[in-house]
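Data block below; observations after.
Removed from the display is one protein chain of the complex; every other protein chain stays in position.
Labels run A, B and C following the written order; every chain starts at residue 1.
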Amino acid sequence: MAKKMHDTPMLDQLESGPWPSFVTGLKRMAKNNDMAVDLLGQLEASYRDLKGYWKGGTVGVFGYGGGVIPRFTELKKDDKPVFPDAAEFHTLRIQPPPGMHYSSKLLRDMSTLWEKHGSGLIAFHGQSGDIMFQGCTTANVQPAFDELNEMGFDMGGAGPALRTSMSCVGAARCEMSCFDEARALRTVINNNLDDMHRPALPYKFKFKFSGCPNDCVNSIQRSDMATIGTWRDNIQVNEKLAKEYFATHGMDKLMTDVVGLCPTKALSVKKISEASKAEGISSVAVNDTHALQIENHNCVRCMHCLNVMPGALLPGKDRGVSILIGGKSVLKIGATMGTMVIPFMKLESDEDYEKLNELARNVIDFFAENALEHERTGEMIDRIGLVNFLDGVGIEVDPNMILEPRSNPYARMDGWDEEVEKWNERQAG
Amino acid sequence: MAKKMHDTPMLDQLESGPWPSFVTGLKRMAKNNDMAVDLLGQLEASYRDLKGYWKGGTVGVFGYGGGVIPRFTELKKDDKPVFPDAAEFHTLRIQPPPGMHYSSKLLRDMSTLWEKHGSGLIAFHGQSGDIMFQGCTTANVQPAFDELNEMGFDMGGAGPALRTSMSCVGAARCEMSCFDEARALRTVINNNLDDMHRPALPYKFKFKFSGCPNDCVNSIQRSDMATIGTWRDNIQVNEKLAKEYFATHGMDKLMTDVVGLCPTKALSVKKISEASKAEGISSVAVNDTHALQIENHNCVRCMHCLNVMPGALLPGKDRGVSILIGGKSVLKIGATMGTMVIPFMKLESDEDYEKLNELARNVIDFFAENALEHERTGEMIDRIGLVNFLDGVGIEVDPNMILEPRSNPYARMDGWDEEVEKWNERQAG
Amino acid sequence: MAEMRQPIECGVPDAKPYMHPTMLKNYGKWVYHSHPKPGVLYHRAESGDEIWTVKAGTQRQMDGYTIRKLADIADQYAEGFVRFTTRSNIEYMVTDEKKVEPLIKALFDSGFPVGGTANSVSMISHTQGFLHCDIPGTDASGVVKALMDDLYEEFIKCEMPNRVKLSTSCCEINCGGQADIAIIMQHTKPPKINHDLVANVCERPTVVARCPVAAIRPALVNGKPSLEVDEKKCICCGACYPPCPPMQINDPEHSKIAIWVGGKNSNARSRPTFHKLVASGLPNNAPRWPEVGEVVKKILNVYKADARPWERMTDWIERIGWPRFFEKTGLPFTKYHIDDWKGHRRTLNASAHIRF
Partner (left out) sequence: MAEMRQPIECGVPDAKPYMHPTMLKNYGKWVYHSHPKPGVLYHRAESGDEIWTVKAGTQRQMDGYTIRKLADIADQYAEGFVRFTTRSNIEYMVTDEKKVEPLIKALFDSGFPVGGTANSVSMISHTQGFLHCDIPGTDASGVVKALMDDLYEEFIKCEMPNRVKLSTSCCEINCGGQADIAIIMQHTKPPKINHDLVANVCERPTVVARCPVAAIRPALVNGKPSLEVDEKKCICCGACYPPCPPMQINDPEHSKIAIWVGGKNSNARSRPTFHKLVASGLPNNAPRWPEVGEVVKKILNVYKADARPWERMTDWIERIGWPRFFEKTGLPFTKYHIDDWKGHRRTLNASAHIRF
């Protein structure tokens, strides 16, 4: 039996309504947890005053320089915490299995562990993908981590460091998946753990992995290096499923929802007799007379038609990934998205994964050496120009990197002939 | 009989080929015109050396501060012009009738006048719209101008001044025309001649007038204030011409060339029985069964469908103009286009034209007071922000001014409630 | 102190031990999916294996009871495995279609709404707020709870034109990300500086460097090194606050809430887009933020009624145009909507395209 509950008239109002209530959860915890009692007290004060009452500090585990988010209360009276049992309320960021898969046992084990060492409050998951074990005293941080670590789990990222990564469910349950997202994630992250656990980068660096351009982990906008599945050859078709789609949806829907929404007009419906068999064309009969036709050279791999006709259309067989660099949130220059720097690389063989790993390392190294303090990769590229970044990490230019060529003459082009030479050589080779 | 011709082996190569040759023209002039002989000499030298040989200076006419482009030769030997008869080769910029209409008599009179006072070489027209009387000695500038002026013609703009304007052929011969372009041009320019003839603005200022959004005088990109015809109500239709179009082009063309290219998908083909009669819909039968239908609220007045089906579709009846501010070429910040600042104003009555005139004056005044030296209007707006410009000239904000609202939180919004108030009042009023 | 334990630097664990066996078996070999009903996904593998996924909402911030309840349901109805989505929804996978309905019932009965799939409004991207962050202007869990109560029906049904993804962020830093509708703290007054503390707590050059408009300069105040803000320049972004807590940006009255729409992360049809400002000045009205809910519901209702199938928020607005968006939602258009940040020129209408 824990200490007496504080009055929480404002929080109480969050117990009504159909959505699961975190307040109800906290109150359940508070029944035998003093930290939860006082957390509710402080939170109610924040609601009342419209003011956060936490401040940071320095707390960590032996051997690592990051991964714990320290929180000390600022709500004091006569220099003493008003809610002493929640005066320390640190979070451990722990990396989950890629794809966030759990057995019921693992969930229970984690919960038990955290009720022992911490408040019992766990977030599945933080926006970067960490399991956030929230509410721990300074003293308990180390034993809690030790136990998690023994279970096979490791600390995530915080501060100017490599951050915890995310990949979509992908290959585990999605027919759009174009590579093994979990393997790519583990390859890249686990080879660079030093940068995660001993923060020494100019600022944070995030990797994210999406199996296809639907980008279910928001990698373009929310990671410094996004690895997104794609393909080079023709979209695969399945006539049976295409006919099923047509049977239930009809021509109007096919025209409006599929053909009409292709961003590059790469789709058309043709009479089967007139369907083209040319290279680069995918064709699939939707009934006895008509076929849906895809001009693959003009398809930008946006996923829309595959989404609307699942299974009937599938990514090509020659699969791999695109790499985009520089996504981040709003600080300093406004939000930036990742920029396409590698339109396509295979990601199948061991060597392919090793290449991805090397590229990731190159990018981190270039960032580490060239970014200013507290400058994200996207800001750095904005400052130095994409070409200097490409030069630095050894990537050749490609028209897929741009929406359009420059429209101003403000460039010094004395190396034109050399650059043309390079391009011609690459085209020949 | 003029002096002996110089050798012009390079220029001679421009006499062959089917396009009218300016070299042949110059040579014809040179038969009895020493200035032309020496001009050819200097031009050949430029071709040989790949170097221009003119420099500027100060030449003008009494009472005006601008309009003459002085040119003195730089090609000298022992401080003496190599081609003395073309040592002075000034240009008079003269404003043509709007729409660039000429009688054969006027052409002949101008030609005769210029053979008397100048080289005889006239450009119809400069890119800003001037008649350029090219090749005049300093001594002859005044008499040449006097004579032109007596004919009813006036000097155009040069330097940091209001510049010569242009309007499209418009109402004189074009069914797309939504206002009297020539009247608007003359109203605005002739009321501000002081700023043209006595250059005292921060930099040049150009007006251009296009009768419709086809913008045949490139006003958005090439003028500081563009006045472009448009309409507010529904596109007008003519069934006879629509059926004629369909009879010659067929359904495929109608779908691909018209419906398929509307940028906002405001067009559709419907069975006549199913055609909507709702407010905001224009409908025109193209044959006995089908009608072309326009969702006018979603039409952005791009002109495309009117262009493809001339006469069958025509601008609405409630006509007026849009105003865009800030177009210019590449200097300093890269080329800028005009920005929409007045989506619609009527331009029919005398008062309407007077309002346009006042607006023009306001814009020039704001420019004169706020632009830095050698800063164009577009640059100024880029520097101070559109809202400050609107405030300065007294224009209310409108969502048609933007492609999208801000995507960054980098603004100080303490006046939010007041601004909302303003909007609501205007919506009510 | 005893000798400290060296960490085992094991990194990201392998997912295999925690993955539903049918997913593992057919890893990378899926060929089809469909949406049998709201909250339920059906996937089929090349092998013919089938899996049904039942998806339910959670509060993300979970107490032990909740976690054990979820685990129990997994054992009882769903073969002992779950996964979480990036939006803190939980997914139960079953290979036997007959288990689907009982599972759904168990979830609803335990207070976990089944839904969030396909063209529903999914759970809101959740951040930390008053519960844990050191710089929040508002709460996160509470805002999310209040809004999801409001949007409950849209979560458990699939009646939107396409997926709807919301985010909330308790400060302008926006950990919640770009979304169809984003609800974000927006400060409207420059930071109030507690000069007594600056010298002790803040590395002044770092703070100066953080300001995007160079409005901060070092200054001596009462003889002590402090900082000074040029209030004319300051855009109240709050970026100086994390490195220098004495620059108090949060204000119970003047920290407002802004609503942004049309962010999109996927590449489907259109390229990814950032969300854009549509409303601001909403009060930070804990514990249920009704004014925010009003605006969000207004926007969602118009979108629901007006957008065509498969149009995301941004696709819809792109088609009807911003003038029409403001007209249809009745939201006022102000000078603050007109961008004036770096590169703003590209957001201006440099064409004669207009809508009436």
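Convention: a residue touches a chain if its C-beta (ideal position, glycine included) is under 8 Å from a C-beta of that chain, and two chains touch if they have at least 3 such contacts.
None of the values given here were measured: they were computed from a predicted structure.
Student: Missing chain touches which shown chains?
Tutor: A, B, C
Student: Among C:Leu131, C:Ala179 or C:Ala352, which residue is in contact with the omitted chain in the full complex?
Tutor: Final answer for the missing-chain contact: C:Ala352.
Student: Return the single residue from B:Ile69, B:Ala158, B:Val321 or B:Ile402 that touches the missing chain.
Tutor: Within the whole complex, the residue contacting the unshown chain is B:Ile69.
Student: Could you tell me which of B:Val68, B:Ala87 or B:Ile122 touches the chain that is not displayed?
Tutor: Of the candidates B:Val68, B:Ala87 or B:Ile122, B:Ile122 is in touch with the missing chain.
Student: Could you please point out the subunit A residues that touch the chain left off the display?
Tutor: So the residues of subunit A touching the missing chain come out as 213, 215, 220, 228, 230, 232-233, 263-265, 296-302, 322, 324, 336-340, 343-344, 382, 385-387, 390, 397-417, 419-420, 422-424, 427.
Student: Could you pull out which residues of subunit C are in touch with the chain that's been left out?
Tutor: 267, 271-272, 342-343, 345-346, 350-353
Student: Spell out, residue by residue, where the missing chain touches subunit B.
Tutor: Counting only subunit B, the missing chain is touched by 10-11, 13-14, 16-23, 25-26, 28-29, 39, 43, 46-47, 49-56, 61-64, 69, 71, 89, 91, 95-108, 110-112, 114-115, 120-125, 127, 129, 134, 142, 145-146, 149-150, 152-155, 165-166, 168-169, 171-175, 177, 180, 182, 185-186, 189-190, 193, 197, 213-218, 220-222, 238, 241, 256-257, 261-263, 301-304, 307-308, 310-311, 314, 329-335, 337, 373-374.
Following the convention adopted for this analysis, only the chains that are shown with their structure count from here on.
Student: Residues of subunit C that touch two or more other chains: which are they?
Tutor: 172, 174, 212, 274, 341
Student: Going by the touch rule set out above, which residues of subunit A reach two or more other chains?
Tutor: Expected reply: 330, 334-335.
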